[in-house]
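Working notes, structure below.
Note that one protein chain is taken out, while the other chains of the complex remain in position.
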Amino acid sequence: MEYVYAALLLHKAGKPVDEAGVSSVLKAAGVEVNEARVKALVAALEGVNIEEAIAKAAFAAAPAAAAAPA
Amino acid sequence: MEYVYAALLLHKAGKPVDEAGVSSVLKAAGVEVNEARVKALVAALEGVNIEEAIAKAAFAAAPAAAAAPA
Amino acid sequence: MEYVYAALLLHKAGKPVDEAGVSSVLKAAGVEVNEARVKALVAALEGVNIEEAIAKAAFAAAPAAAAAPA
Amino acid sequence: MEYVYAALLLHKAGKPVDEAGVSSVLKAAGVEVNEARVKALVAALEGVNIEEAIAKAAFAAAPAAAAAPA
Amino acid sequence: MEYVYAALLLHKAGKPVDEAGVSSVLKAAGVEVNEARVKALVAALEGVNIEEAIAKAAFAAAPAAAAAPA
Amino acid sequence: MEYVYAALLLHKAGKPVDEAGVSSVLKAAGVEVNEARVKALVAALEGVNIEEAIAKAAFAAAPAAAAAPA
């Protein structure tokens, strides 16, 4: 998930979520970067509205989340 | 939230979530770092079990897996 | 369920869910295609808003998940 | 999700879920295949018992059936 | 129960739920039709919002089922 | 769902749930019958204990009905 967190960090910081950005964030965290995974991540996010996607609870999540005891 | 994402990234990558780490990840993401916030976060994390905090989230988000009584 | 998987694959890829599409996806997966089932599938989906149908939990699914942790 | 559906389709068809298989199913659906995503998917699936994962979801998806008999 | 099945069949098919319809569906299924019951059912269904009743039931049924095993 | 109701109607009437039966019930309701769907339905029902499946529903429905908010 560290790749996804790197992407979200860039997104929240208002930066483009591209290969260079993700790689440099990961490197700063001391992660040995796997270029293929970075590429896969960036490709998967192409055309995705991140803001909308993070707000949308996954499948059965909505009611479950509501019920989940704190 | 950038600070939280930076901390999660470090945590997930198995790196210590310390001031140096959080700062350098944020800087790599182009975030102008507020040292006091970094310090506050790192200090506060001493009393927070990140794994536990995010496990709850995963549970809420994926009840199918978590709730299945097996 | 492979017929349904094929239909959803096409749908998620933004392609029309028609007989030709479903058949070719199934064939590529090495499935021996039953034309009648393909026809039945496409007929069943006629007029169905797939996005809505998948969001609506399979009967009872969502609230069940919510109730489960008890 | 089309990559995931391709994997499920292959699995259901009793075929190995490998890069070649996933790619060819996606191509048959008219999807422009991203090799890095295929690799990431196949890598993530390594060691995963797909049947078990499906069964877990089945429980959540069909509670009426699963829960009733008791 | 046959009578209500017949009524729902007509409803789902987008046909009017009237005496003629219910009777002919029942006959086609080989049921010996009781005209008085058909009349009573059709009259009783007048003013019932079938769609609403169905939607409510699906929702309410779920937690009941889910809660059962406890 | 009209196909399913036709099947349930036949079942309840003590008739075999076969292609001819389903088709003629649907036709009596004025439904334009899709032969492929009828075949798929009959095939999918093979080996299914209808009585058991609907008994589960009754179980789920009873308390649900009771609990259903006005």
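We just call them A, B, C, D, E and F in the order they show up, numbering each chain from 1.
The criterion applied here is as follows: a residue touches a chain if its C-beta (ideal position, glycine included) is under 8 Å from a C-beta of that chain, and two chains touch if they have at least 3 such contacts.
Simple rule for what comes next: contacts and distances are computed from a predicted model.
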item: From "Large ribosomal subunit protein uL10", "Trm112p-like protein", "Methyltransferase type 11" or "Trm112 family protein", the hidden chain's UniProt protein name; value: "Large ribosomal subunit protein uL10"
item: Chain A, residues in touch with the chain not shown (by the definition above); value: 1, 3-5, 7-8, 40-41, 44-45, 48, 50, 52-61
item: Interface with the unshown chain - residue positions in chain D; value: 1-5, 7-8, 37, 40-41, 44-45, 48, 50, 53-54, 56-58, 60-62, 64-65
item: Hidden partner interface residues of chain E, rising order; value: 1, 3-5, 7-8, 36-37, 40-41, 43-45, 48, 50, 53-54, 56-58, 61
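Keep in mind that, in the parts below, only the chains that are shown with their structure count from here on.
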item: Selected pair, greater C-beta contact count between A-B and C-F; value: A-B
item: Rounded Å distance between chain D and chain E, as computed from the means of their C-alpha atoms; value: 38
item: Multi-chain contact sites of chain E, meaning residues that touch two or more partners; value: 61-63, 65-69
item: Complex contacts: residues of chain A adjacent to chain D; value: 36-37, 39-41, 43-44, 60
item: Chain B - residues contacting chain A, complex; value: 1-2, 5-6, 8-10, 12-13, 15, 21, 24-31, 56, 59-64, 67
